[in-house]
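Of the protein chains in this complex, one is absent; all others appear in place.
== chain A ==
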Amino acid sequence: MTQLRSDLSRRRILFGSAALGAGALLSACTSNEATPTEAQTKAAANSSAGANAPGKQVTIGFSAPAADHGWIAAITNNAKAQAGAYSDVKLQSVEAGADAAAQRAALSTLISQKPDVIVLLPHDGKELNAFGLEAMKAGIPVVNLDRAFPDPKAYRLQIKGDNYGMGVAAATYIIEQLKAKGVSNPVIGEIAGMDELELTQERSKGFADTLAQNGLKVANRRAARFTADSGQQEATGLFQALPKIDAIWNHDDDQGIGVLAAVNQANRKEFFMVGGAGSKKAMEDIKADNTVLKATVTYSPSMASSAITLARLIGQGKGMSDLVELQVPKEIVLASETITKENASDYLKLGF
């Protein structure tokens, strides 16, 4: 019995120290310190005149969904970095939680703190429309970032990307390339993002409409979930369905990492691919020109930096210095630009 005990305890000590050692080694492994991605800010210091001149102190309340993928993370980082670039801006950031209900709760505490302006990327524009109205009624201008409120009275400014235009740009590039190559009856595949989001439907509609105007259609469309592993899985399915492909549009560069992995694993090279959103890695791949990824259509998270800049102007009652108007416009829709090997270097600083 005592023999057994001591054996057990020796084993335990061995196990225990092994576990401790592994734990120590592992806890050293959570660091991600390398070159942090530079945030996309506009320097405030380069001109002391006009709208950039320091003015009245502005407190900006900010809320965006808890990020689970690169684009949303870049939105939050950009907003914080841009606010930090102004000496007269104080950013009050509230975590928006996992869904619209959680975001509504977080925002009601924000209203009670009376910020000068609120910049908001809602989980869902329709669900948070009421909040926009409430804040505007309380005299706090609301800047809607990217996911629109249906009611124009619910926001002072709306700045968003062009989802439909993204599909149009992707289709336009694909059509041009196919024409240049002289491909007849091309097989076109599409790997969409999360299908339950309106933005995915708009992107796909823009893509399908533009193709249809040229007498083309999507041969197979798979919906992934903006994650690399789902992109890999859906791309693999697409390759099985279409033994020969001429072109693919993949909606999101983050999931594109998985799509490109699937391309390698399936050893398919006969097609070219267009990405979406404009991540740094995608731009580097396009520039290096050593994968099937030949272009990406932008949906840049730099809009968060612009939203903070405009919120500051609204808070100070100034207009945009390059425009004639004395106040900031009501709606700004960013154009979706096409990045290819030729212009990738110019856009690299906007990659996230």
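Keep in mind that, in the parts below, a residue touches a chain if its C-beta (ideal position, glycine included) is under 8 Å from a C-beta of that chain, and two chains touch if they have at least 3 such contacts; residues count from 1.
One rule holds in what follows: contacts and distances are computed from a predicted model.
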**OP:** One chain of this complex is missing from the view, so tell me which of "Ribose transport system permease protein", "Pyridine nucleotide-disulfide oxidoreductase", "Electron transfer flavoprotein" or "OpcA protein" is its UniProt name.
**Re:** "Ribose transport system permease protein"
Subject >> Hidden-chain contact residue, picked from the options A:Arg147, A:Arg222 or A:Arg312 >> reply: A:Arg222
Original post:
Per the definition of touch given earlier, which of A:Gly55, A:Gly84, A:Gly237 or A:Gly319 contacts the omitted chain?
Top reply: A:Gly237
Original post:
In the whole complex, what residues of chain A lie against the chain that is missing from view?
Top reply: 19, 22-23, 25-26, 28-34, 66-70, 72-73, 195, 219-223, 225-234, 236-238, 240-241, 243, 254, 257-258, 260-262, 264-265, 267, 281
